[in-house]
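The complex appears here without one of its protein chains, the remainder shown in place.
Order of writing sets the chain letters: A, B and C. Residues in each chain are counted from 1.
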């Protein structure tokens, strides 16, 4: 069945439920911030979040108490600092304890690939000698039946809904993304349901270097959300708001400042357009 | 080290040796016929040929006695008939016996992927209950360490040299192909050495849907061979010579007719341009 | 071309034509179909051109959502990549698309088939020194086990419909019930065989393919004579609806444009 056009609010209401395992994927580029904000607005609870590189939007979801478990490989604010809400949850159990299941990037990538391939596990040369391999029940060892070599095995990810950003959808609901496309194709193909935020709908796609097209029938809903990746970026549509990433260090370090910011800009805005306006109102160039 | 520009003759002389395991990959599109012909001209012997879909060029190499073993998954002349030289070798041992190691497409694809990934084996859900899995020492069983499910395991391919066609190279030796790109990227990344035949050298690549770029440093030699894929095709450069595929049924069925054709068009032509002229001379539209 | 037009008016058809038309009818709605070369490709394109315009065609060459307006002479034809929604690598088509269970219907030909829908496309005679070496497995073993259901099409003859395959290239349904249960977790396997004589459907009760429909002018005796095992004739045996004028016109139109494209 082809993708349906839905508002982001309707898409989140329909496809993201309390207790779900959710991947909002993106690798610096094309991070679905608008969807994370909408999940916070709708007050989802007890989510298991999956992502190789959880960044500010996961920090926000964790800090707002939406998340009970995080599956990830690198949780930071690249080049700018820490994810203080993530750290506060792990170090101090605030706002409540956060279960973590962590891997290396290579391990997470293989878990996505296994899942997208319909396999129960994947194999990699990795983890040998690491403490992660000692403590994680999701890292086991397997012997090559041809060479006898020992390799690491990791289980496929089981994801209820993946949300990604892409630059464009066509009128039939096929979506196209380009630039750094990360693990988003695998995220969509790993999930039972998927929602794609796009900058715009076009009549026909123009070829791009490294373009990835996901056919309409692999997607449940397409939502048009201009700048839906802000403060991340959409190649050829927007620039990354590096200032915002730097400022997050200050906002997120303090619990009160964090909650004030989230209230002003997320809880009290009705959608992504209003969120962007709320930033403009305080002098942020968006 | 970046790819070197070499004539096809020099590239074959330097990188394809008697006894080597060689993959001339291509999936209907971009099949490196000119390289196969040059291997025949240079009289290579005892080759192990690898390809998912051996077609006419492998039929020619087998018929000319260059090949001692074939690793493959589907050997036919699609839509047109049989590979009679391949069949003659398997059914009658002519010109000499041919060892075969066969897989399904899925199995071959996983073998290429494992090799390109530096893994000793790959896993797939396949082969269960097939006679192939009974007789092939390259199909074994492996148990998922998380679910207990039994899956097939296949060993990585070990390839000395891969030869592929691409549409373009740039001046630094990066190559770009588009249209149906098959398993050619994996073939190059699986092999110790690789040679790429291109239609032309360009200053800059133009974006194409589904373009695959291989960086110069993953390739040993780039040879400019216009229409080097004939009678296969190069999207945006040439059309597939479907007539030729149909005619091959007649040429290849008879040992004498086959040798006469190979002598006239391959052994007695000095290069691919001369091969193409020899076809024009007998009224074939190339 | 004149000849074709005459046949069209009289609504006569060749045995290959009815086989293609009847196979095409198995594709409906928004099915996603994995298409092999030859008759399967012809039937799938016909379905899209007639009653099932929303069927998605996936080719093992990596073309997803191809919309060919003529019969491609191969599954790697440029018309497939140029009209596809997405083109992916061959390893990806087998891993992320076929193995992952994203395909509703697989469409296979065969050299030999048995009563459980096992097929042979590898060798006739001894494997090590075959009398006829066939092309081999190709995508078939994983198509039969990974697609939701599978349609098999081949010409009906006692050489093709055999009691025992010379080589099991692809498993239809296991004799062993436990193996069959495991297999069915990933797809229902072959459910229908369309030949130039009749339609056979898999019956879970008998665990065999049974003849459920005879093409116009074909008798039970014709089918029995061309089947190498005592094939069960369904109690609800029907006569296949003959090809319609529209079906034949569409089939001939793109076969013609294919001939032109030569």
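Quick note on the criterion: a residue touches a chain if its C-beta (ideal position, glycine included) is under 8 Å from a C-beta of that chain, and two chains touch if they have at least 3 such contacts.
All of these numbers come straight from a predicted model, not from anything done at the bench.
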Neighbouring displayed chains - absent chain, whole complex: A, B
Absent-chain contact - pick from A:180, A:202, A:224 or A:284: A:180
Touch criterion as defined above, residue of A:121, A:245, A:258 or A:275 at the omitted chain: A:245
Residue, one of A:6, A:109, A:188 or A:262, that touches the chain absent here: A:109
Sole contact to the chain not displayed, among A:3, A:75 or A:191: A:75
Touching residues (missing chain, whole complex) on chain B: 1-2, 113, 116-119, 174, 185-186, 189, 213-218
Residues of chain A in contact with the chain not shown: 27-29, 52-53, 72-76, 78-80, 82-83, 86-87, 90-91, 102-106, 109-110, 112-113, 124-132, 135, 179-183, 185-186, 209-210, 212, 233, 235, 239-240, 242-243, 245
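In this section, only the chains that are shown with their structure count from here on.
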For chain B and chain C, chains touching each: A
Averaged-CA centre spacing for the pair chain C and chain B, given as whole angstrom: 28
Length of the line joining the C-alpha centres of chain A and chain C, rounded to whole Å: 41
Shared-contact residues (touching 2 or more other chains) in chain B: 124-125, 209-210
Shared interface positions of chain C, touching two or more other chains: 86, 95, 99, 146, 186
